[in-house]
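Pasting a structure here, questions to come.
All protein chains but one are shown at their positions in the complex.
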Amino acid sequence: MKKRVASPIVLLGSRLLSPYIMLFGLYVIFHGHYSPGGGFQGGTLLAASLLLIRISSGRRISRIQFSDYLTTPLAVIGVLIYFGTGLTALLAGGYFLDYGQLPIPGLDAPDLRYWGILIIELGIGLTVMAVLVSIFDDMIRGED
Amino acid sequence: MKNFIQFFLIICFTGLLLFAAMDLPYRGEAGNQMNRETSITGTEVPGNYYVQEAYNDAHTNNMVTVVLGDYRSVDTLGEQIVIFTAGMICFLLLRKHEEEEE
Amino acid sequence: MVDFVLGHYAYWFTIILLAIGLYGMLIKDNLVKKTIGLSIFQTGVILFFVSIASKWGATVPVKSDEFPVTEVANYMNPLPHTLMLTAIVVGVATLGVAFALLITIYNRYETLNEQELLEKIQ
Amino acid sequence: MIGSDIPALIPITFLAFAVLIPLLGLWKRHLSYYWAVLGATIATGFSALGFYNYISGSETIRYFFGGWEPPVGIEFVYDGLSGFIVLVINTIALFVLIHSRLIGKREFPGKVTGYYSVAMLLMLGFNGMVLTGDLFNLYVFLEISSLASYALIGIGEKRAPYAAFRYLIIGTVGGSLYLLGVGFLYTVTGTLNIIDMAAMLPEVIGNSAIITALALMVAGIGIKAALFPLHGWLPDSYSYASSTSSALIAPIGTKVAAYVLLRVVLYLFGVDIIDSAIPITDIIGILAGIGILYGSVMAIAQSDLKRMLAYSSVSQIGYIIMGISLANPFGFIGAVLHVLNHALMKACLFLVSGNLRLKEGHTDITKFDDSYRKKYPWTMVAFTTAALSMVGLPPLAGFFSKWYLALGTIENSNWLLLSVILISSLLNAVYFFRILEKVYLRDPESTDEKTGIISSLTTNEVKPSMLWTTSIIAFGILAVGLLNAFIVSAIVTMFPAGL
Partner (left out) sequence: MELTFVPLYAVLVSLAAVPFILLSSGKPNLREFWTILAGVVKFLLVLTLIPAALEGRTIELTLFEIAPNLPIELRADPFGVYFAIVASGLWIFTSFYSIGYMRGHKEKKQTRYFASFAICLSSTIGIAFSGNLLTFLIFYEMLTIATYPLVIHSENKEAIRAGRKYLAYTLTAGLLLIAAVGITYSLTGTLSFQPGGIFGDVELSNTMAVSLFLLYLGGVGVKAGIMPIHSWLPSAMAAPTPVSALLHAVAVVKSGVFGIIRVVHYVFGPEVMGNFGLNDILMVIAGVTIIVASLLAFAQDNLKRRLAYSTVGHLSYIVLGAAMVTPLGLTGSIMHISAHATMKITLFFCAGAIMVNLHKKNISDLNGIATVMPWTMGAFVIGSMGLAGLPPINGFVSKWFLGAGVLEGDMMLPLIILIISGLLNVGYFFPIIHRAYFKKGGKELEGHTEASPFMVVPIVITATASVIFGLFPDLFFHFFELASGIAETVFNTL
């Protein structure tokens, strides 16, 4: 790349698109219970919105939006959300990942499962987003 | 010569798959094993169970989500680990910390 | 015979995809093309799974009030779809690792052509 | 309480540490090693506890994830066999990880955090593969372990990434073939659970899709296990990878794949089907035989220690697969025992090569001489023990797996494979005694011509953490040899139905 900043039109266009893609990604995650969708699909869309900015604006600006030091912790947190949900169920006396045993008062087993699935989908979405961004970042930097 | 062996390999592979087609059930027929009510040995067929019980078990309309998130949640955890592994691998292969503290 | 061919029509495409993928991996010299072949090969497998999930006259596996869930024939089999979500993610991860390796290879040898690479390694 | 959760706890431990290491690595990077060792220790503790429970009479544990009974849900099956393999691989991994501290500093500085995290993921994948009772779940864990091993191999010498890339291509094809096989099986039976499917397969035998599925699965797993014509990725990968990676992957990776092959052939399809309907065992028996000879011959031709060990792995895997292909009790005992023995021997040998590489900077056999014995006396004792065991001299461990395999071939009246076992022992002797002769006899360059006294050489043994792990594994080879009656009597309780 010769110039540090690419064409302003591209930058503007992607800045315009990015929030909508992100919003759609969140929709896909949360609406996964009722229509095709879920954590992976939504997480990919979230990553796409971040990567769009990264591609169009270069490293310096995109870091302001989403620092590349955040990716690994976020990915770990995503895994930990899933893992922690399973472990909670295990500690509450059920099998690992048995959402029916989650210690949330006032809900019966099917509803607990409903919420359990939602929680893990969030975790997945977070991990997928963070990992895809981190792969992109690593590849851009090359091997140093 | 080398190419010949490789083409031969491809042809063999294709032949094997064609051989499998002889007894493979037709696409989309209701009588296929995985679409039947009970299996050969009388156990539950998972595909049917998912369709019938998914909503009762998790109050979720999307059966794929229930299978993914609940019935086969270990697969999904594994899948998340796969993607996490890919991230860690790119981190490992491509990035390096400058200073090594002790 | 006609029944046989028509009954398996999706399967024939699977075989073609698998053969193309294998061809790409075995014959092509460029490592990126090999990776593409690999991807096609995996896609062939995914296509196979998705194709066996179908039932004639059934709808997508999202519960809707028009079709009672007690009648299994109303819905496609959700299991292969779920499995393939996983397989797709595995494929993506594999591609990611493959490209990371390709980058390191390129950094060291400045080529991705297998013949040149082998010469440089010697 | 904890006993029934063990099948889940072992992989969970690895998972927890795999995610904690990068997180804590942000805080203090050099602690990663200790976290990894801690994780491996806990997991080994669980495996030992589980196997102890099994020995003292507890039943097979079927762990239903999410509380869903198979075939609806996914289960982990902790029976004697999987418990045994899990214990073996985790113990080996623990020792290799303890051994790895200085190698890490030397061979991949600045990458320890990622390295140990990926190593934990590798072990997670292997444990999952061994424990799972679901065919598709097995694929997922297979891919986790494969991806991790590509990366661990890619960290190494200059040529390592290319070796890793080739392994990636071949390995992913293997995974896909396996998945395609699972697809055929699912199409015909409608289930993915191994126990469930094993009950159905006798009903549909003769179906061409099932035969193809078996062929595809054997080929796919055979790639991972480096079964003879599919072994092409192995020598490069093992010889260019960093010492720790090869010490971790060589003893464990191919063994786990061989174990999966055993599960598929003897448990999923079962002895009856294999014996009567499908002649797959004859084919893999012959392939294993060729592989044994080929690996040994190629090993003789190598001048680099690690490369030689890699080819020797090809040959030793052949033993395990031959044991499976015999499909009789002695063959089974031989195969399972050889998983343990070969894991110990190969781990010991690769650790020795790691020690040498750290100290000398190379593993070139032609440069070995008498000074090595003076500089690294205990390392060389460990090497000698492992080498003699590889040759199959009693009462070391290697002899006994050969003994049971030989009994297995005799029981099948398969004289060809019997002679393969014997000939390959001789070939092993050739390539190991070649080194031993150099190490103990060849006068070093630094010898004073006139007096014949080696000048200025003192003991220069590796650090205790490396020395002790190597020595303990070497001692383990002897112990397993002497105590193998106990192990075999445990293996006898693991027989699949119909044996």
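Should a chain be cited, it is by its letter among A, B, C and D, assigned in written order, with residues numbered from 1 in that chain.
One rule holds for everything that comes next: a residue touches a chain if its C-beta (ideal position, glycine included) is under 8 Å from a C-beta of that chain, and two chains touch if they have at least 3 such contacts.
Remember, it's a predicted structure, so these values are computed and weren't measured experimentally.
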Problem - Among shown chains, those touching the left-out chain - result: D
Problem - Touching the absent chain when the full complex is considered, from D:F14, D:Y238 or D:W403 - result: D:W403
Exercise for the section: For the chain that's not shown, point to the residue among D:P279, D:P395 or D:G498 touching it. Expected result: D:P395
Fill in the blank from the handout: Contact with the hidden chain, among D:I205, D:L418 or D:L499, goes to D:L418
Completion exercise
Omitted-chain footprint on chain D covers residues 388, 391-395, 399-400, 402-404, 406-407, 410-411, 418, 422, 425-426, 429, 433, 437, 440-441, 452, 482, 484-485, 488-489, 492
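In this section, only the chains that are shown with their structure count from here on.
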Exercise for the section: By the contact definition above, name the pair with the higher C-beta contact count: C-D or A-B. Expected result: A-B
Problem - chain B-chain D separation of Cα centroids, rounded to whole Å - result: 26
Exercise for the section: List the centre-to-centre spacing of chain A and chain D in whole Å, with centres computed as mean CA coordinates. Expected result: 36
Problem - Residues of chain B touching at least two other chains - result: 17, 21, 24, 32, 34-35, 46-47, 50, 61-62, 64, 68, 70, 72-76, 78-79, 81-87, 89-91, 93-96
Problem - In chain C, residues with contacts to at least two other chains - result: 18, 22, 52, 62, 79, 83, 85-86, 89-90, 93-94, 96-97, 100-101, 103-104
Completion exercise
Counting only contacts in the complex, chain D reaches chain B at residues 15, 18-19, 22, 28-30, 65-66, 68, 71-74, 105, 109-111, 113-115, 117-118, 121, 124, 128, 132, 136-137, 140-141, 143-144, 147-148, 150-151, 154-155, 161, 184, 186-192, 196, 199-200, 203-204, 207-213, 215-216
Practice task
State the interface residues of chain A toward chain C in the complex, per the touch definition above.
Solution key: 34-36, 38, 40, 135, 138-139, 142-143
Problem - Interface residues, chain B side, partner chain A - complex - result: 56-62, 64-66, 68-70, 73-74, 76-77, 79-81, 83-84, 86-87, 90-91, 93-96
